[in-house]
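Every protein chain of the complex appears in place save one, which is left out.
Going in written order, the chains are labelled A and B, and every chain counts its residues from 1.
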Amino acid sequence: MDLLSLFPSWLIEHGAAFIIILPLLMGAITSILPSRSLAWWTAFIVTVIVTLTSFGLVLNMMSEGTTVYSMGGWDPPHGIGLVVDALSAPVLLLISAMAVLTMVYGMPATIAEVEPKKRAPFYAAFLLCFAGLMGMVVTGDAFNVFVFLEVSSISTYALVAMGAARDRRALTASFNYLIMGSIGATFFVIGLGFLYMETGTLNMADMARILADLDGGSRVAKVAFGFIVVGLGLKLAMFPLHTWLPGAYAYAPSMVTIFLASTATKAALYLLLRFTFTVFDPSFEYVGTLVKYLLIGVGVVGMIFASLQAIFQTDVRRTLAFSSVAQVGYMLLGIGLATAAGLAAGYLHLLNHAVIKGGLFIALGAFWYRFGITRVEDFQGLSKTMPWTMGAFTVSALSLIGVPFTAGFVSKVNLATAAADKGWWWAVAVIVVTSVLAIIYMGRILLSAYFGDAPEINGEVAKRNEAPLMMLVPMWVLAIMSIAIGSNIFNLGDNFVGAAEAAARLLLGSGA
Amino acid sequence: MAKSPENLSEAELEERTNAHPMSVPFLWLGRESTIKNFMWLPIAGMIICTALGLIYPPHHLAPWDFFGSWTVIGFVAYSLVVFSAGPLFKLLARNEDYYGEGGLPDPEYSTEGDHHD
Partner (left out) sequence: MIDILQINPGLWVILAGIICAFLPVSPIRKALVLLAPIFAAVMIFQIYGAQEVIGGVINFAGMDYTTLRIDRLSMIWGYLFCLAGVLNAIYGLHEKCKITDSSALIYMGAALAGVFSGDLLTLFIFWELAAISSVFLVWKGGEHSYASGIRYLAIHVLSGVLLLAGAIVYGRANGGDFTFGNIGLGAPGGWLLLIAMGIKCGFPFLHNWIQDAYPKASITGTVILSAFTTKLALYALARGFAGEDILIYIGAVMTCFPVFFAVIENDLRRVLSYSLNNQLGFMVCGIGIGTPLAMNGVAAHVVADVIFKGLLFMSMGAVMLRTGTTKASELGGLFRSMPYTTLFCLIGAGSIAAFPLLSAFVTKSMILTAALEEHLWVPLAMLLFASAGVMEHSGIKVPYFTFFSHDSGRRVKEAPWNMLTAMGLASLLCIVFALPGVSFGYKLLYSLLPYEVDYHPYTPDHVIFQLQLLFAAITAFCILKKYGLYPSEKRAEIIDFDWTYRKLGLGIAKWIGAMWTRLSVNITGLRKTFIDNAGKRLYQIFSPAGAMSEAAPSGLAAVLTAGMLVIALLIMFITSV
């Protein structure tokens, strides 16, 4: 089956640039469109086209290997290069696919959550954020990363603030996020500055080569690395720098939460991988030790603390947000292992978690849409009033816990095996313990949904009131994907694991 | 041992009407004289079995075994357990709501009909 031949060759050739420029351009146009539905259709079509292109790029990457696209015909290192390789391509596809699903969900949700006047700008900001994330992932130029990081961040602040129509706390959350995000970006750009001082280039491949020649470089490179790790750590919600995340996830419009939860931190994590393993190199002593002690330290502490915090939340959105912080801990642990198996497991969990959390937040959005429900105690009897939505929520929740035959299980087992291979039994124990904590914090929600009685409205038991189809479709797509990955239906599991292993090979430099 | 209906006292008649039909022939079990004389049954059994122990000695002896040793063990062990109850009760017994969880089901609280959904 040669799917690749179905794509026009110019699209593949210029695809890397196309996937950034199209949403950027259309974002600008969308903002001035007069009609909400026209704006929605524009944004939706853009995400679909970008997703198809990303899919083409992935196929192309699989057959041709790494491709570097020179922006405007200027070859790197002088021009800007866009890199599509085993590491970036799956993340590109993930982000764009999630964008499509989010858009589908967003059709009904936006009407409920965003004021009519602001809807077109809302979609515009969404497209900008999307473009920024895609740019961050695909670019091969370090300063460009910063630019796209800011593009996505600034539009995200605006998106989060638009939740104010639903909950005024969105404003403070957005403000917090703005402050923290700016600190992160500042740290990152300071780090880049130091790195530029050391190497005299901004092209990542060039930087890597020069650093390798310098055998890790001087003290300046070390400081640069420190700044970059902490700056990115903030963006990816590394414990204890995650404080912006629960507020932002909880009070943003639900469509934004879904998109952020499944892509934004993932893109930052991707950058951390890129910088730690391909620009720097864990064989430099300072990189190795920082990865081993800092990333694993905060990863493990974060897994435990954030899981515990998740247990005590009364708002399900915050529970899921803290759970996200905990899941980032798993990924950091995988990175910290710095073995092929560990990296693959971390990368796989990155992909899986996007699928899982996306599904959970979509279902949660649907609960809010129908009944205005966000608190755990309000979940009483939801299995009776919204069985299909609750079903999808349950599947994703089980996957988050790591029940066999679900995506979460595959990545957790891989991670545990990787840790065990390295002889880190304590890490296996931590994974088991946090999984038990996950049983508790998801379990109490499920228990109340399945064993509680449906609430009474004006003396009558609430009637069955299922979510609209536009919400059911994306949540079930993600729920089924969770199962498909876990049970290797349509070979999805093998493909995901294969992609993760290819990425790990690339990161460790043993053939791309 | 059962008395004929005509020479029953009033209390006995009432007991008889309230009892389960299958229990009627066994009501003598609750009588004062039965309780008083019941003890001769195990005493007789004990003596007979101890005596029989002479005829059929155990074919595998424990070091402490002597004539009638199992009788002694049974009697002493049982008494020991019962005599330990007094001091143990003083030591270990607390108020019923000691743990503040409502204790075990209250006698007034019948669970009948409570186990349906």
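Points to keep in mind about this one:
Rule of thumb we're sticking to: contacts are C-beta pairs under 8 Å (C-beta built on N, C-alpha and C of every residue); 3 or more make two chains touch, one makes a residue touch a chain.
These numbers were taken from a predicted model, which means no experiment stands behind them.
Across the entire complex, the residue among A:Ser31, A:Thr186 or A:Ser448 in touch with the chain not shown is A:Thr186. Considering A:Val410, A:Ala427 or A:Ala449, the position touching the chain not shown turns out to be A:Val410 (whole complex). Screening A:Gly233, A:Gly381, A:Gly408 or A:Pro474 against the full complex identifies A:Gly233 as the residue touching the chain left out. Annotation for subunit B: contacts to the undisplayed chain at residues 15, 18-20, 22-23, 26-27, 29-30, 38-39, 42-43, 45-46, 49-50, 52-53, 56-60, 62-64, 68, 70-75, 77-79, 81-86, 88-89, 92-99, 101-112, 114-117. Within subunit A, the residues in touch with the undisplayed chain are 172, 175-176, 178-180, 182-184, 186-187, 222-223, 225-227, 229-230, 233-234, 240-241, 243-244, 285-286, 289-290, 293-294, 298, 404, 409-410, 413-414, 417, 420, 425, 428-429, 432, 436.
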